[in-house]
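My structure is below; once you've seen it, I'll send some questions.
Apart from one protein chain that is not included, each protein chain of the complex appears where it belongs.
Now for chain A:
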Amino acid sequence: MAAGVATWLPFARAAAVGWLPLAKKTMPKPPVDNTSRSDEILYVNVSGVRFQTWKNTLDRYPDTLLGSSEKEFFYNEDTQEYFFDRDPEMFRHILNFYRTGKLHYPRHECIQAFDEELAFYGIVPEIIGDCCMEEYRDKKKENQERLAEDTEANEAMDAPLPPHSTSRERLWRAFENPHTSTMALVFYYVTGFFIAVSVIANVVETVPCRPPKGSVKDLPCGEKYQLAFFCMDTACVLIFTFEYLMRLFAAPSRCKFMRSVMSVIDVVAIMPYYIGLVMPENEDVSGAFVTLRVFRVFRIFKFSRHSQGLRILGYTLKSCASELGFLLFSLTMAIIIFATVMFYAEKGTKGSTFTSIPASFWYTIVTMTTLGYGDMVPNTIAGKIFGSICSLSGVLVIALPVPVIVSNFSRIYHQNQRADKMRAQQKVRLARIRMAKKGTANAFLQYKEDRSVGDRQSNSTALCVKNRSAFEHQHHHLLHCLEKTTNHEFTNEVNYSELCMTESVGFRTSRSTSLSSQQGAQNNSTGCCPRRARRRAAMRLANSTVSVSRGSVQELDTLHVKTTCIPPQTRSSLNAQAGDLKLNCGEQDFTAAIISIPTPPANTPDESLPPSPAPIPGILRNTRATAYTSDTVKISSL
């Protein structure tokens, strides 16, 4: 039950007097409250610190330790007080919760100690007030992350392989987590080495080497030692190709793998070589071929498999794309403005380098970033004035967004993490609240079930009563009064849907008796269950394989059991509700309903004809007999 409503229960029960003239049946007897009614002061001794409080205060939350009979275990007869061997400082907050209805988190306390106290006193942390909830959550998250880091660092990739894993899975795992086996580690380092070698080779082959004998011009090393470089390149590419093919083979989902960034980088890294191989030694296309060699530099990105930092950088850039885009946009605007101004300012000058606005772009960029190469310089006075404004504003324009972006990085990064976690927690929180609400609803249904069982077993002992508090008794009595007033009973969703289906079946079967009245009744029930569900249900029931019919029998069985354990007034109420349906005595007509299922009328034309109805009643009889003998019947699947 939610906070503090225990106080209002007497008022809600008193208000039930308003239902009395409407009720068709007598109200059930109220529960007898044997406990002493008068309010008294309780003494709670927590490790020597004595607290005093009204009994009613503690009774507000009957599902906690102090509010339920669980505290009797801690009662000390000699000193007439409840003794808890716990932290008195924490207990202060716990007791305040009972008094005010809000649980506050003491900021100076350790989060785990607080959690343990809450667990001891049976208080769920979800009810921490909004004022302290965020602080509590943050600290808890921090704590958990710290603990998770420690454990993760310990076990990390040492998770054992699932048994019976194929060689393919093992291969994939070796690729993803190189630390698992020595072979994988060796391969990992070898590929890393070859990436480095390949990159260095690309760099070195452009360095001018000493010219060979007899030539004056300096030659790049790549042309001097062409064969050596070619061999090295071939070796690297072979290894990369082999690695790529192995990964492709081992990948659990090849399409996904081929779409991933790393595989694209791999392909781009090795493609130029193969293209160069198949390309003929043609003068025209060799120019294009040279450009292709640029792509070999992408091999350096292969390092991101080996470096966590690169991956994080890539991720943060991706997540700050909007910020970067904004920076770019504002820069572009400034560049265009200043380039235009400079161009028109320098237009008249002879021999000006500002030949067009796009040409002035270069000047603007160089000036704004305070590079100042000096290859383009304004000569007119106006040009110089605008040039200085440009360089001054360049500092501002570039310097301003950068801290914004930096702070955005951290803000967005942390926010994303927090938002995701909060969303997940919110879902969990709502689900818990929903469950608690359902729990209250279900508690009443459970109470009814217990009561109904208790009715049949008159010698049932207090086992039936379980450990329900006085509050719960009174609340259930109140709900029971409401049921009697309206002549309907509470059920849960499962039973309700069953009821819908079976009632529709009932409608169908009595079609033969009186058509016009059925129409009316059917139209009424359309409100409760959609037509589709009914037809589906009818088809399901009509499509009688024996198991299905037994299933349907079970549903009707539960209904049937219900009618027996609830006093006959329900049956008469069924009369009133069903209206035009001639279900006079529950038993007989249920049989009638069951039997006529297998012979579907014309409204399910597309269903196969069921087997003969003969065996089915036999099954029915048996099951019905067993229903009588069974003592406890699970009515609702709680």
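Here is the rule we go by: contacts are C-beta pairs under 8 Å (C-beta built on N, C-alpha and C of every residue); 3 or more make two chains touch, one makes a residue touch a chain; residues count from 1.
Just so it is clear, contacts and distances are computed from a predicted model.
K.L.:
There's a gap in the complex where one chain should be. From "non-specific serine/threonine protein kinase", "Ubiquinone biosynthesis O-methyltransferase, mitochondrial", "Kv channel-interacting protein 1 isoform X2" or "thioredoxin-disulfide reductase (NADPH)", what does UniProt name that chain?
P.N.:
The record for the missing subunit names the protein "Kv channel-interacting protein 1 isoform X2".
K.L.:
Looking beyond the chains shown, say which of A:Leu22, A:Ile41, A:Leu227 or A:Val278 touches the absent one.
P.N.:
Only one listed residue reaches the unshown chain, and that is A:Leu22.
K.L.:
From the list A:Pro10, A:Pro211, A:Gly314 or A:Gly372, pick the residue that touches the absent chain.
P.N.:
Considering all chains, including the one not shown, the answer is A:Pro10.
K.L.:
Write down which of A:Ala235, A:Met262 or A:Cys500 is the residue touching the left-out chain.
P.N.:
A:Cys500
K.L.:
Just checking the interface: what residues of chain A touch the absent partner chain?
P.N.:
Against the left-out chain, chain A lists 1-2, 4-5, 7-27, 29-30, 33, 37-39, 54, 56, 99-101, 330, 333-334, 337, 393, 396-397, 400-401, 404, 437-438, 440-441, 474-475, 478-479, 482-483, 485-493, 495-496, 499-500, 503, 524-525, 527-528, 562, 573-574, 576-578.
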